[in-house]
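All protein chains but one are shown at their positions in the complex.
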Amino acid sequence: MPKKILLQFDCDPQPSTFDAVVAVDAGADVLLRHGGVTPDDVVPLVHGAMFTRGGADLASTAIFVGGSDVAAAERVYDRIRATFFGPVRVGVMLDPAGANTTASAAVVAAARHLPLGDTAAAGRLHALVLGGTGPVGQRVARLLARKGVAVTVASRSRSRAADVCARIEAVVPGARLAAVESAAGASAGPWREAVERADLVVAAGAAGATLLDAAGRALARSARVLVDLNAVPPAGIAGIEAADRAREDGGAVVYGALGVGGTKMKIHRAAIATLFESAAAALDAEEMLAIGERV
Amino acid sequence: MPKKILLQFDCDPQPSTFDAVVAVDAGADVLLRHGGVTPDDVVPLVHGAMFTRGGADLASTAIFVGGSDVAAAERVYDRIRATFFGPVRVGVMLDPAGANTTASAAVVAAARHLPLGDTAAAGRLHALVLGGTGPVGQRVARLLARKGVAVTVASRSRSRAADVCARIEAVVPGARLAAVESAAGASAGPWREAVERADLVVAAGAAGATLLDAAGRALARSARVLVDLNAVPPAGIAGIEAADRAREDGGAVVYGALGVGGTKMKIHRAAIATLFESAAAALDAEEMLAIGERV
Partner (left out) sequence: MPKKILLQFDCDPQPSTFDAVVAVDAGADVLLRHGGVTPDDVVPLVHGAMFTRGGADLASTAIFVGGSDVAAAERVYDRIRATFFGPVRVGVMLDPAGANTTASAAVVAAARHLPLGDTAAAGRLHALVLGGTGPVGQRVARLLARKGVAVTVASRSRSRAADVCARIEAVVPGARLAAVESAAGASAGPWREAVERADLVVAAGAAGATLLDAAGRALARSARVLVDLNAVPPAGIAGIEAADRAREDGGAVVYGALGVGGTKMKIHRAAIATLFESAAAALDAEEMLAIGERV
């Protein structure tokens, strides 16, 4: 059995130490770390994974794509997959800025309290994703739409929210999506309606932005689960603390960023381990959610 | 027994993953990888290998020099060897763009069918190296010249071919070399004579260039072995496929790039292992051929 070698391709100049430590703890024997990776670098780096080990041993080499610029990492990921041909491929995982593991963990947390696994029941649910145009928010919306949930994507810009909805609709047949402009407090209109009817609220905005203030949260009377993925005060959703983990609060169950963090780490480690089980593994948000539903 | 540490010095900004995976599979416990290495970087990097372990433990540290720019890698290799003094040295191996392992593997393949190990018999052989001024072609010519074979170096530029011959003559006493300008098909003159009398033809040109077309190959009636090191269609020698490995074809034995690849990989791995057997190891093409003759 050859050593498990993980190629870490990071779009930032200094490759992430976070991703490296998790990879070691998940069982990678050797890391080949590359910073500042662009799509133009990909072909020779991937050929080195494709042409050095044969047959079943190919599964002992894998590639992790990360970095703080999610769009740049996605371009690298796409180029990697386009470089493979036939069975000459290795497992590859995309998790820039932890966006996929975080989004998956948020949905796993919600599914503990909502019937997301039952298509008919999930089809009766409404979700509101605050900060829904960011890397994590987009993925939360996509994952929920695939479960059949009706999802409202909220953003400071309604047009960017509508773009995200259109992109999800293109890949999720039958998705039910709506875009709204975020508003403060209890303002009337589509925003207020979205807050009032949401069974699930997930806040995935930038650090330091309050996306649902106390007045806004008071409207969310239907919400059975609220997840705030912001780890830095002030809270993204009023009244949620980073360490909250399935805490009962005002008739709902609430999660903070650290409360979701344990699940996120489990998904990250299990995804790395999955890479080494099959050279065909290609892990984006959906595959990580499936992993999260098992661990 | 200390861990086997391999310093990977690569002249490209992103160090080769190919060389790294092979090193791991060849038994290196730890890789210290450096990209964008220039001769000016060498002294402190090599001092770190020379002055950290003493005595017999020195042999557990070694250096691999690679990268796509063969001339740049040669300058780094030369600087490394100039930095050593007395017994304070570590094993070092030069294989930029796989040129040395590939050239050695081509000669090993030819030697299965031609008496290259018998000086008298080898002295009666003629070889034609197409693309003979490139990194691999130069080394194939040099290795064959050392065996006593009369070698014709072919290139689009006769003067560059003559330069290569002069350089080989400077290091191989008694070498019998000739330079010719490559031509298409069955053109008359020195090119045609070289093709007609060759016992061995090796094509080592750039990807996508046909160096011996069907008409030219029809002239190569004396050739007992033809090796095409080009892996990307069209073939460098008409009628040879990349996967050919000692296939009988038109009275000759033919090899393609992948058919030589298994031997190349064996030489690469065995060379890495050799580095850790003696701190005095300095592996260029000749030493890798000697390794290839044993594995």
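We just call them A and B in the order they show up, numbering each chain from 1.
Keep this in mind: contacts are C-beta pairs under 8 Å (C-beta built on N, C-alpha and C of every residue); 3 or more make two chains touch, one makes a residue touch a chain.
In this text the structure is predicted, and so the values were computed from the model without any measurement.
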Using the document's definition of touch, tell me which of B:11, B:24, B:37 or B:227 contacts the absent chain. B:37
Of B:48, B:117, B:208 or B:233, the residue in touch with the unshown chain: B:48
Determine and list the chain B residues touching the chain excluded from the picture. 2-3, 5, 7, 30, 32-34, 36-37, 41, 44-49, 51-53, 61
For review purposes, identify every residue of chain A that touches the missing chain, sorted by number. 13-14, 16-22, 24-25, 31, 33, 68, 265
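Everything that follows uses one rule, which is that only the chains that are shown with their structure count from here on.
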Can you work out the rotation angle that lays chain A over chain B using Cα coordinates, in steps of 5 degrees? 120
Centroid of chain A to centroid of chain B, CA atoms only: how many Å? 47
